[in-house]
Every structure is written in C-alpha cells, then in structure tokens.
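Here's the structure we're looking at; comments come further down.
Shown here: the complex without one of its protein chains, the others still in place.
Chain IDs A and B follow the sequence of writing; residue 1 opens each chain.
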Amino acid sequence: MRDSDKNDLLYRAAPPQVLCVVPLDTFTAIYHRASGITHLVAPPVPEILTALGTAGSTLDQLIARLGDEYDLLDGDVAALAARLDELAAAGLVSTI
Amino acid sequence: MARVVSDGWLLARILRAPGEAATLDAGGWTALLAIARAEQMIGTLAWRLQGTAMPPAVARILGDARASHDHGRTLALWEAEAARRALAPLGLRVVLLKGTAFVAAGLMAGQGRSIGDLDILVPHAHLDAVEHALLAAGWEWVKPDLYDDAYYRRWMHELPPLIHRDRDRMIDVHHTILPLTARITPDAAALLANAMPLRDGVAMLSRTDVIVHAAAHLFADGDLAGGMRNLWDVHCLLREFGVEGLVERAEHHGLADAVGRAIRLAAALYGDGATLSPGDRLCLRRVTARDGWGRATRPFTRLGFYIRSHWLRMPPAMLTRHLWTKWRGAGRG
Partner (left out) sequence: MRIGPVGFRVGSDWRTPVRQLEMLYAGYPKPEDDVPDFTVRLFAARPWRRVIRPAVMLGGDFVLPDAAPLPLAQGLLAAEMAMNLQMALGQRHYLLLHASAVERDGRVLLMTGESGSGKSTLAALLSRAGWRFMGDEFALIDPATGLVHAFPRLVSLKNAAIDVVEAALPGARFGPLLEGTPKGAIRHLVPGAAAVAAMDTPGTPALLLFPRFGFAPDVRPVAPGEVFVRLTQASTNYVALGERGFDALTQLVRSIPAHAIDYPDTTTALAQVEALWRAL
C-alpha cells in the first residue's frame, strides 16, 4: 500500500461498548469485550484512543490532534502507523 | 426409593426431558453434574435446565457453567475472526466446523456447548498458502515429533496442530473430513462448494453436510470418546434442519451407514427412541460408559473401539507399524 493511500485511511477507536478502559497509574488497563483479552497499555496509547474517537481520523489528523491536545509531538508518521496497525490487530482500533 | 441409573443414560434422560430432574435427590444431582462435566456437557445441561426447579447449590453451579460458556463463546468467535483476517488476503473464506460453527450460526447445537479449538475447512490445493498465512499471523506449530509430522501430512485430513503464540488457542486446519487412509472418501470439494455463508468471509457447512460431518466425526475420527456430546450435536442439528435431502447427500459422501447409525443413536439417547441393531447397542454401551463419579467405565468396550477406530483410519499393515512406533516413542508404562 502506498504511503499516500495509508494517509487517507480512516482510523477509529473501538466504541465504549467494546472497550472497558480503566486508568491505573502510568498504565491503563483495557478490557476488549469482543476477544475477552485484557490489554495493559502505556502512553500514548490511551491518548491515541481518545483522540481517534469513534468518528475516526486520518493519520495526519491524528498527529495534529495529539500535538494540540496532549503535547505529544512525535513526527515519526511511520512509527505511529505501525502502532495503529498493532492496535488494529488487537481489535482496539479499526480502519475503514 | 428407586435406584437411579448412574451412567451416561442419566444425563441423556435429563437432557431429553428436563422436567424429570424434579425426581433427583442430592446423590442424583451430584452424579448428574459429575457425568455432565466428564462429558464436557455441563454448559448444555445448564441451558436445558433453565427454568427447572432445582436446589440452590445446583442453580449456582449451573449458573457458573452458563457464564463459563458465554465467555468461551466470545473467545471462540474471536478466534474465528482472527482466522478470517489471516485468510482474507488469500481470497479464501473461513468455513467453520463443529462447535465454533454452531455458536457462530446461533444454532441449538451451540447452546451451552463447550468449545476448545477452532476447526476450519480449506481447499486441499491451498493448504500450503493457508499454512504460510497462519504462521505469518502468529500461529506456531505444537511441536510433534518427526514421525508424527510425516504421518500427519501424508495421511491425515488436517494439518498438524497449530497454536497461536499470544492467545494460546489451537487451530485445526482440515482439508477433508476423514483421514486419507480411511476406507471412505467424502467429497471435500462438494463440502466447500455448498458451504453456506454466515457473514462476509465466514461460512459453515450446508444443512445436510453439517449432519454428515457430525456423524463422520463421531464414528471414524475417534474411539467414540465424547460420543454423548457428539450425538447431542446430531440430535440438535436434526431438530433444527430436518432430514430433507440428508440420505442422498450422505450416500454421495459414502457415509450413509454412519449417518444412519448417528440418527438411530441420537434418537435412542435424546429423542423418541429407535430400533437398534446389535452394533448400535454396542456403540451406545461405549458412549454411556461413565459412572456417577465421572470415571470412564467398561474398559474392554472402550479398548475395542480404540483399535476399531484406528482400523477404520488405516490399513492393517500400516496400523501395526504406527502403533509399534508410537509405543516405542512413548516410553510410558
């Protein structure tokens, strides 16, 4: 898939009825109802999920939002895309 | 007080007529639960007995069994989804078999059913591609020894077992429903061609094929272990789908005898009864060989079936060689 195609992909977080999110301290515990799997995640994953929301955003929109709302400035688009793919494989994020 | 029979028939009787549970005393309930657990059917029992009067302790135990089943169902459906994602790039849909198919389709046979591994059917021609796709998606071999692997690939109806490295769940990839060494060769291509879609990328066997498979699995794939659960599957599938076209389809696959026997045994155990041949009676004896403590009983009947099942799967010369090598390899008393 070409980079420009990837940039058009809409990522959205799984809706609240699928994810049960409980912040603990630095770590956040997430129960994924569809798979029965518990995920323990660290920043910026909870922030990514909140920023994506169920409305969905593209890669660029997500980076912008993370920078504005959370002060998370990481210009590495490829790394972010890779993390999003991992989250998609686990079912926490879906792509349209 | 009449002596309650404490073998598989106790479980069958209650599943057939849940109202009869009212006559059980504490000892009867205890035996029933132990037998159900031993046959992997406590979830099924819990579903069947919903609404029936029972002591509070039993209600608690069965309530937990239902919750267990619900969770197992979630895990099984997620495995199916994971397989779908892995095979989608190959243009292959996942044809579900056994328990996972029943719950995915919301069938009676799936209510309360315990599900262990994910079983799927794929075309023989695509076996290598499927193997590679699954390995790439995180499944690994459950390391068998060298002899088993060669035997498996050459003669069996499925790939050697794979387990997912993160989720720790097994997947059995079938390319037909009976081993290649068996004397009967069902039409695998027809099974795939007639599979009915459940949702995008996911399917299950047709209404007649699913019953043929349940019968084949019971008689030819094992030593009738798990027979009570398997026959309950057959009973539920018959109730749900009926017998229209079943005999013709069974004959097409060469499994008319197996299907006929499955129908009779299921009716005898769970339905309205049937006229049984001596061979049928022996099978039933084997299938109900469980005591009130959940122990497997009737060892000689069971041994007879173990040897018979292997005989069905391979020609006698191969059988001797296989058992000899296995025995040497096992090294256990």
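General observations
As a working rule, a contact is a pair of C-beta atoms (placed from the backbone, for glycine too) under 8 Å apart; a residue touches a chain by one contact, two chains touch by 3 or more.
As the structure is a computational prediction, the values presented were derived from the model and not from experiment.
All shown chains touched by the missing chain in the whole complex, by label: A, B. Even with one chain removed from view, subunit A keeps its contact list with that chain: residues 20, 22, 24-27, 29, 31, 33, 36, 38, 40. For subunit B, the list of residues touching the undisplayed chain reads 26-27, 29-30, 33-34, 37-38, 55-58, 60-61, 63-65, 67-68, 70-71, 74, 293-295.
Assume only the chains that are shown with their structure count from here on.
Separation between the centroids of subunit A and subunit B, computed from CA atoms only, is 39 Å. The residues of subunit B lying in touch with subunit A in their complex are 71, 74-75, 77-78, 81, 85, 167.
Here subunit A touches subunit B in the complex through residues 33-37, 89, 91, going by the rule given at the top.
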